[in-house]
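Have a look at the structure that comes next, please.
With one protein chain held back, the other chains of the complex are shown just where they sit.
On to chain A.
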Amino acid sequence: MSTTVVNTGTEGKTWGGATKPLNASYGKMMMWFFIVSDALTFSGFLAAYGFSRFKFIDSWPIADEVFTHFPFLHGVNAPMYYVAFMTFVLIMSSVTMVLAVDAGHHLNKSKVTIYMFLTIIGGVIFVGSQAWEWGTFIKGDYGAVQTKGGNILQFVDTEGHRVALRDFVVADPHAERTQHDRKGGLWFVSEGTLPTYTVEEVVHGLEAHNNVLVRTQIINEAGEKTVLSRAESLKQIKENGKVVVEGANLHVNEYGSPLFADFFFFITGFHGFHVFSGVIINIIIFFNVILGTYERRKNYEMVEKVGLYWHFVDLVWVFVFTFFYLV
């Protein structure tokens, strides 16, 4: 049949067919598009964090005062050193990943194996560090009192150093209040772990220690949290103190606004989940490399595609690091 169109007039042009305009395989291109959509998800989280922070711009917790711990160095004030270490571990594992990709281009199986292994180790160290970071954050350190309106009142000495509740509050040994649970006879009531102290005990402790003052959430012009006078401190705790808060969860948070803890759990949790799944995928690819799957294929592009995902996880962490810990 001579009616079939055999000539479109676009032959030889970029999108005229029979060429590869993007010069990338289907899998690699789709990995890039997945990364774009995942980047937008993380941007949604971080922008929502920005929204809440701008909403409470004069009372948001100061990250330097929240993340001050370093493993095995108890009581040492080390703001951000551990997160900086985590950032470095992740960048380092990105480097071993890109070296694995490079070795794959040269079809060098043993080098790909070594570098993939190092990448997995880096990922595991990072996830472990994040678990430790969560543990420290949840456990808390100093304790605080939450007011009826949900504001957090912390304690400092006259020089402005933080004072922990355990340093000036004495628990009443005759306190009768115990945690409600089902086996206590009240089958219809349940509640979370009770704080170590009650608000009344905090009031007694505060009255007994003249050098302890209350610090509110409000950030003053010098960029520091406001410290109340002695009289004001007693008045605030007595009139407004409602719950003693130790550590952080999704409802309360001894560091300040509960939203800070919510976003911390959501954003670092979602990122940690990405790192975790990245480690799993890397392990699968690692075994494929050992088994020689890509050697037989004469093509290590699978390593490259997984590498893109792994670098993306690193990329997101760079932003989380800035917006959660630095800014």
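In the analysis below, a contact is a pair of C-beta atoms (placed from the backbone, for glycine too) under 8 Å apart; a residue touches a chain by one contact, two chains touch by 3 or more; residues count from 1.
In this text, contacts and distances are computed from a predicted model.
Student: Missing chain's UniProt protein name, "Phosphate ABC transporter ATP-binding protein", "NADH dehydrogenase subunit C", "Cytochrome C oxidase subunit IV family protein" or "Particulate methane monooxygenase beta subunit"?
Tutor: From the choices "Phosphate ABC transporter ATP-binding protein", "NADH dehydrogenase subunit C", "Cytochrome C oxidase subunit IV family protein" or "Particulate methane monooxygenase beta subunit", the unshown chain carries the UniProt name "Cytochrome C oxidase subunit IV family protein".
Student: From the list A:66, A:99 or A:227, pick the residue that touches the absent chain.
Tutor: Answering carefully, the residue with contact to the hidden chain is A:99.
Student: Which residues does chain A use to touch the chain missing from this display?
Tutor: Against the missing chain, chain A presents residues 21-24, 29, 32-33, 35-36, 39-40, 43-44, 47-48, 50-58, 64, 79-81, 84, 87-88, 91-92, 94-95, 97-99, 101-102, 105, 147-151, 223, 240, 299, 307-308, 311-312, 314-315, 318-319, 321-322, 325-327.
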